[in-house]
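With one protein chain removed, the remaining protein chains of the complex are shown where they sit.
Letters A and B name the chains as they come in the text, with residue numbers starting at 1 for each one.
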Amino acid sequence: MEIRKSTGERIFDLANIIVLSLACLAVLLPIVHVFASSLSSTQALVHAKVSLWPVEFNLGNYAEIMHNDQFWRAFGVSTFVVVVGTLIALTVTVLMAYPLSKSYLRGRNAIMLMVVFTMIFYPPMIPLYLTVKSVGLMNTVWAMIIPAAMAQFNLLICLTFFRSLPEELYEAARMDGMSESRMVWRIAVPLSKPIMMTLGLFYAEFFWNNYSSSLLYVTKTAIRPLQLFMYYMIAKTDMNEMAGNITEHASTVSPQGLQMATIIIATIPIIIIYPFIQKHFIKGALVGSIKE
Amino acid sequence: MKRTFSATAPPSLLRFVWKHRALYLMLVPGVAYLLVFKFFPLLGSAIAFKDYNIYKGFWDSDWVGTKYFVQFFTYPQFTRLLRNTLVISLYQLLFSLPAPLILAVLLNELRNVAFKRSVQTVLYLPHFLSWVIIGGLGYMLLSPQTGLVNQWITQTGGSPIHFLQEPGYFRPIIVLSSIWKDMGWNAIIFLAALAGISPSLYEAAKIDGAGRWNQFKHITLPGLLPVIMLILLLKIGHVLDLGFEQINMFLNPITYETGDVLDTYSYREGILRGKYSLPTAIGLFKGVVGFILLIVANRASKATTGQGIF
Partner (left out) sequence: MNKKQWLSLLSATSLVLSVTACGNNNGNDGAASSSNASQPAASSAANSPAATPKIKLIVSDNSVPTPKADDLRLKYMEEKAGVDLDVEFLAHGTYLDQLKLKFASGEFPDVYQSWSGPDQDLVDAGKILPLNDLIEQYGPNLKKYIPQAAWDAVTLKGQILAIPQPADTQSGQVMFIRKDWLDKVGLPVPKTSDELLNVMRAFRDNDLNGNGQKDEIPYSMRENITWGDNIFGMWGISTAWTEYYYNNEVILGNIHPNILKGLEFLQTMNKEKLIDSEFLTNSRTTWEQKIKAGLVGIWDHAPNLVTQWNTDLQASVPDQKPEVIAIPTPRGNGYDGPLGTRWSPIGKTFILSNKASNPEAIIKYFDWLISDEGQMFTELGVEGDTYFKATSDGRITFDANKAKEVEWMNFSFRMHGYNAEATRIKLGNDAMFEKLNEAYTIANTEGYVNEAVGMPPIADEHNMTTMFRETAAKVILGAPISDYEKFMASWRKQGGDELVKERTDWYNENRK
């Protein structure tokens, strides 16, 4: 049965569209500028001529980054870190969130206290470095994964959602003889699809964009992740400028342009993957569950 | 919701753990991770209490007790640092926290799926820009010499405003840039929460004749409450922890008045001078204050909304 919209609702819908469109514009314009800058020549940037369209269009900045064996290698390293890291992180998170969502679990509060405590007091650089080193992770890909195996914030989000799943669901399964661990993967996770997707996205984005772990723990160029590679590339171009060296590509490659290009390159994979996740943000993921 | 066992006394702790060993086993990876990579290195924070000589090593450095805390507390502008930090934090709570929530709700009300999806994708893009670039963009807008806003002002007959150099504009700039950068990305978590609300609830309400506003009040909002409270509580716990990179980007000596916060002070007088004990002391101070506030807020939240972290 269709219920007719009131005038109030119609106005609201229109206003909504207008407001959101304005917000989009406010976001899109600067981003287009960044994109256009990455495609402009150094002189155009120096004279601040670029607004929304590239001036003296050239792919120099991108070529500088991508025509480099190291780029593809770093890309591969990052991909590995993202895929493996996200899988590990999601697993650890889910495994920890599930028991903590049971209000009858003894010792729950103590553990929650520890989780929040470590969120607020974070370890300083040197002790953390020594820890990572003593566990034998220095200069391995794992140094970029294990020390970030679980983000407490994501744990808390996961846990909040698991809590909202009624215990009756589990009761029924328990009576059918299902084991606790089965219930995690057969009941809790599938019913929390939007959250799983979101946490997956958060972890993936973190692993993809993170370079602070590799900055200190990775000195082998062979396992440098993409962000670190691009970071050094910018530092190198900077240094060349400061040292008074004139590089052959100075007219098309500039530290500014490079910075913009690196951001665009880093963002593209996320833009590609996001639509697949968006599908799950539709109302009604909790299909076929309890009747109110 | 307690499970019932025998009608007599509750089982001892050991028996409880054994009975639910599956659950406790599941906790092991996460807890081990926290212990090794978060808890254990924290003990190293004791360097705040030492004249940490990393070559003598941890155990042999001299104890100087509270020296670094004293330096920090006796800075003549200490109260200013605290005030700036708290005020900016408060502004963020008031504006930057609701913004993604409102955005998520508005997005949720859109009928056209294609429009909804594209808007969403566009809006999270700024999250990937670094603060350095955003600082540059801010400069392009607000510079008195070449900024777009000032050009518009002079064209309409006014004289240029030095936005980046007036203490009064600093805090609004911080809040607005925060919203611009992260509103879209932070909305994602709320969108996921919204997707988790059962549609049958909405249908039932429609049948009962509830309009969209009532649906929002009685279904959407309560459905979002757990996430909202979680994020709010965590923000309270991090009340003295502002985004250092962001503030530093826009800060300059003239705006210290309204913008110099604990983290920028700590960076300038500590890290830049190679002195690690000062930043650690400040970090501890922030942590203690935040933690206490969090516990208090958690109690209050449980009492009023029934939601809490523990």
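The rule we apply is simple: a residue touches a chain if its C-beta (ideal position, glycine included) is under 8 Å from a C-beta of that chain, and two chains touch if they have at least 3 such contacts.
Just so it is clear, the structure is predicted and the values come from calculations on it, not from any experiment.
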Practice task
Determine which one of A:L59, A:M114, A:M138 or A:I273 touches the chain that has been left out.
Solution key: A:M138
Practice task
May I ask which residue of B:P76, B:G157 or B:G209 touches the chain that does not appear here?
Solution key: B:P76
Problem - Sole contact to the chain not displayed, among A:S6, A:N109 or A:S251 - result: A:S251
Problem - Positions on chain B contacted by the hidden chain, ascending - result: 36, 40, 43, 53-56, 71, 74-77, 135-136, 139, 143-145, 162, 164-165, 252-254, 256, 260, 265, 268-269, 273-275
Problem - In chain A, positions touching the absent partner - result: 43, 45-48, 125-126, 129-130, 133-140, 142, 215-216, 219-222, 231-232, 235-236, 238-246, 250-251, 255-256
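Everything below uses one rule, namely that only the chains that are shown with their structure count from here on.
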Problem - Interchain centroid distance [CA atoms averaged], chain A/chain B, Å - result: 16
Practice task
Spell out the part of chain A that touches chain B in their complex, as residue ranges.
Solution key: 3, 6, 9, 12-13, 16-17, 19-21, 23-24, 26-28, 30-31, 33-34, 48, 91-93, 95-96, 98-100, 102-106, 108-109, 111-128, 130-132, 135, 146-147, 149-150, 152-153, 155-157, 160-161, 163-164, 167, 179-181, 184, 192, 194-195, 197-198, 201, 209, 259-260, 263, 266-267, 270-271, 274-275, 278, 280-286, 289, 291-292
Problem - Complex interface listing, chain B residues touching chain A - result: 1-3, 13, 16-17, 20, 22-24, 26-27, 29-31, 33-34, 36-45, 47, 54, 103, 106-111, 115, 117, 119-126, 128-130, 132-133, 137, 140, 146, 180, 183-184, 188-189, 191-202, 204, 206, 211-212, 226-227, 230, 234, 237-238, 276, 279-280, 283-284, 287, 290-291, 294, 309-310
